[in-house]
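Of the protein chains in this complex, all but one are displayed in their positions.
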Amino acid sequence: MTARERVAGTVANYVDERTGAAKWMKKNLNKVFPDHWSFLLGEIALYSFIILLLSGTFLTFWFDPSQREVVYEGSYEPLNGIEMSAAYASTLHISFEVRGGLLMRQIHHWAALLFMVAIVVHLLRVYFTGAFRKPREFNWIIGVGLLTLGIVEGFLGYSLPDDLLSGTGVRIAQAIIQALPVVGSYLSFFAFGGEFPGEAFIPRIYTVHVLLLPGIFLALITVHLMLVWYQKHTQYPGPGRTEKNVVGYPLFPVYMAKAGGFFFIVFGVTAFLSAVASINPVWLYGPYTPGQVSAGSQPDWYMGWLDGLVRMAPPIETHAFGHTISWNILIPGLIIPGIMFTGLALYPFIESWISGDKREHHILDRPRNVPNRTALGAMALTFTIVALLNGGNDIIATTFNLTINQMMWFSRIGILVLPPIAFVVTKRLCLSLQRADRDLVLHGRETGTLMRMPSGEFVEIHEPISAEKAWTLTQHEQPVPLELEDTDARGVRRPGAIKNKLRNRMSRAHAVAVPKVNAQDLKEIEHH
Amino acid sequence: MKYLSRYRRHRAAAPILLLFALFAIGTTFSVASATTTPEQSEFSRSTAIEEGREIFLKGCSSCHGLNLEGSAIAPSLLGVGAASVDFQVGTGRMPVADLSVQIMRKPPVYDEKEVAALAVYVASLAPGPEIPTDASLNYERDGSTAEGGELFRTNCAMCHNFAAQGGALTQGKYAPTLMGVEAKYIAEAMTTGPQSMPVFSDKTLTPEEKLSIIKWVKAVEAEPALGGASLGRVGPVTEGLLVWTLGIGLLIGVAV
Partner (left out) sequence: MSSELEIIKDPGVPAHIHRQADLDPKAEQKAERQVAILFALSSLGTLLFIYSYTFLSEDLFIFFPILGTTNAKQLFLGLGLAFALFFIGAGAIHWAKTLMPDEEVIAMRHEMRSEDEDRRELIKTAKQGAAAAALGRRSLIKRSLGLSLGLVGLSPLLLLRDLGPLPGKKLETTSWKTGTRLVTDPGDRPIKPSDLEVGAVAQVLPAIKEGGHRALSDIGKDAVLLIRLRQEEFQLDPERLAMTYQGIIAFSKICSHMGCAVALYEQTTKHLLCPCHQSTFDVTRAAKVIFGPSARPLPQLAITVDDEGYLVAQSPFNEPVGPSYWERNSQ
């Protein structure tokens, strides 16, 4: 035994005698993780979260979450002598007098934007590959929760400096609260400690942003990761990969090196962005006062779609019996997002109800093999993108020489018309891709080489694809439409017959696919 | 020559030739369309008002009327003052090249002398705002940057954006950026309210306050990009665009 081994042994013994760690470490150090770049998207989100914790803690050492009015006397000339809140003044102090302060502010904000981008891209990967199916439904719901909380946390975060742009955003949030029927004005006065803007809001959201939400995040992310750990990661279809195994690399040392290295990569890229690209230059926005506003006021991108929905809303309010209900605020601000997030969270259950599939799935779907799900996702994405673009309609208008009026009408009509078009187009695209796969399996790859037959005919030589590729293209299962009966054996109509009819209809749509290559097809080919 | 024939069929030959052709056409066009300096005039003999009247009759009266009374497509110029003329013609907005929803700034057609003559002529027919003198534009001395910022954010930012980069109005109109605009023109615009811009009277926005605004705009213009590339100084839209392209692009690139 070398000296190093002796020391390691002593330490390990000390810990194990107190915790019994050897047992679970032995099992887990060899845990197998499948390797694909798209599995790193969730990691980008995780690492961005850690970066947020680190940079955020740094900022809390200097930030003053108070709205009491101070007169600025720092080094930024254009604001000298101006009245502003202590929160804004301390943000300026961090930006200009604390060395590395501006860098940390920018790292924190860029990491927040990257965090949300990574969550969305990761969500898209999980959705389009069907990784949310049993047994991973809980994880999906946790993920949707993380997405929602992330949006709130980001909004609260960039509202803390109390600058003109974010203050305008807070005013809009306050208008949404105030618009709630019956309780709106009370909730608004409680949240703001009185009238808007008051002096209580920034200190309160500071507590939420720095303590409550990060705590909830830590808990949710821990459960999210533990579930992935325990259920083992899914894997893409391929040779040797089955529902009953995991093919990949062991945790120690390969995966640890790669995943750990990727943390440094993410941090490095975030720091690079923060060095070369300015973000949230609050000294240019000025301190918040309700009498001022800037042209081209937008929230951060992950709230842009909400702003876009509010902008395109028709001007509908109900004035009745001395009361007012602002549908033009409630529908785009609360009801539509509520429907979207609820639908998103419940999707695994909706899909399993449609398909009737109650089995465990650990092999991912290739999106083309589930045309209905893929098309539905494309539809939802189109909806969100139209809303997002409308959120920046004034800047898009001035950049591309359009009018905000044109953008508004494009969005109002587009958001209803474009998603169904996206659905149809995507579904057709998936089916054509399935057909292309089928051709590839049956006829092989086109080599582009022509051969002249003795009869004078020209044929293109096809090269048969490898057995591995053929397996990858045909291993998927094709959904079978449900055929639930609406009458029982004696012809009596069942309760829930309408629900069953709907379910049948939907599962038939879900099962639309180009039939896979089967033995019969192969036999026919042979005799070609 | 052998070199050329050897590489005649090189892959890069076509793109290079294309680039060369585009470059040649582009430079020829821009040289040929450069505005020629107007001839030295027999005008130099007349008084400035007479000069101005001549230029006006030739270049402006078809839309603004022979007696500045205006027409269906152009407003009356009675009372707009020398400042308006100096602004509109000096920035090249007038004469109009393309009558659309907003008249754009472009290279001026008339030189300084002619603009001055036009301004004197128009002002002679009815009193209006004067062209600010250099002495009255000493914003470094007479203005306050910080106060200018407050004034700008209250009076100007809602159209021109928080960093004076410009913003959208309705129906395709827009408030232009103030970057690179001379102090004189900013002052004249505030006083005369060109096109969609309202008038900022000297009593509600005093001349000192106007100078402070100019001083602040100039300070913002001179301010270096403190945190890195400024991304247009328009706010979260370009930041979001960057993170969705460069940000996640770099990371996915490494991941793949």
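Order of writing sets the labels: A and B. Residues in every chain begin at 1.
Just so we're on the same page, a residue touches a chain if its C-beta (ideal position, glycine included) is under 8 Å from a C-beta of that chain, and two chains touch if they have at least 3 such contacts.
Note that the structure is a prediction, hence the values are computed from the model and not measured.
Colleague: Missing chain touches which shown chains?
Modeller: Taken over the complete structure, the missing chain's partners among displayed chains are A, B.
Colleague: Which is it among B:87, B:121, B:185 or B:200 that touches the chain not included here?
Modeller: Answer from the full complex: B:200 touches the omitted chain.
Colleague: Among A:111, A:269, A:345 or A:388, single out the residue that touches the unshown chain.
Modeller: With A:111, A:269, A:345 or A:388 as choices, the missing chain is touched by A:269.
Colleague: Using the definition of touch stated at the top, determine which of A:244, A:452 or A:490 touches the missing chain.
Modeller: If we include the chain that is not displayed, A:244 is the one touching it.
Colleague: Can you tell me which of B:67, B:100 or B:170 touches the chain that was removed from the display?
Modeller: B:170
Colleague: Touching the absent chain: which residues on subunit A qualify?
Modeller: Here the touching residues of subunit A are 30-32, 99-100, 102-103, 106-107, 135, 168, 171-172, 174-176, 178-186, 188-198, 200, 231-232, 239-250, 253-254, 257-258, 260-269, 271-272, 274-276, 288-297, 307, 310-317, 319, 322-326, 328-329, 360, 362, 393-394, 404-405, 408, 441, 443-444, 461-462, 464, 467-468, 470-471, 474-475, 517, 519, 522, 525-526, 528.
Colleague: Go through subunit B and note every residue touching the omitted chain.
Modeller: Against the left-out chain, subunit B lists 147, 150-151, 154-155, 158-159, 167, 169-171, 173, 193, 195-201, 203-206, 209, 224-230.
Simple rule for what comes next: only the chains that are shown with their structure count from here on.
Colleague: Cα centroid separation between subunit A and subunit B, in whole Å?
Modeller: 43
Colleague: Can you tell me which positions in subunit A touch subunit B when the two form their complex?
Modeller: Listed in rising order, the residues of subunit A that touch subunit B are 37-38, 40-41, 44, 77-82, 95, 102, 106, 110, 113-114, 117-118, 121, 164-165, 262, 265-266, 269, 272-281, 283-286, 291-301, 304, 392, 394-395, 397-398, 401-406.
Colleague: Any idea which subunit B residues touch subunit A in the complex?
Modeller: 101, 145-150, 153-154, 157-163, 166-168, 170-172, 174-175, 216, 219-220, 223, 225-231, 233-237, 239-240, 242-244, 246-248, 250-252, 254-256
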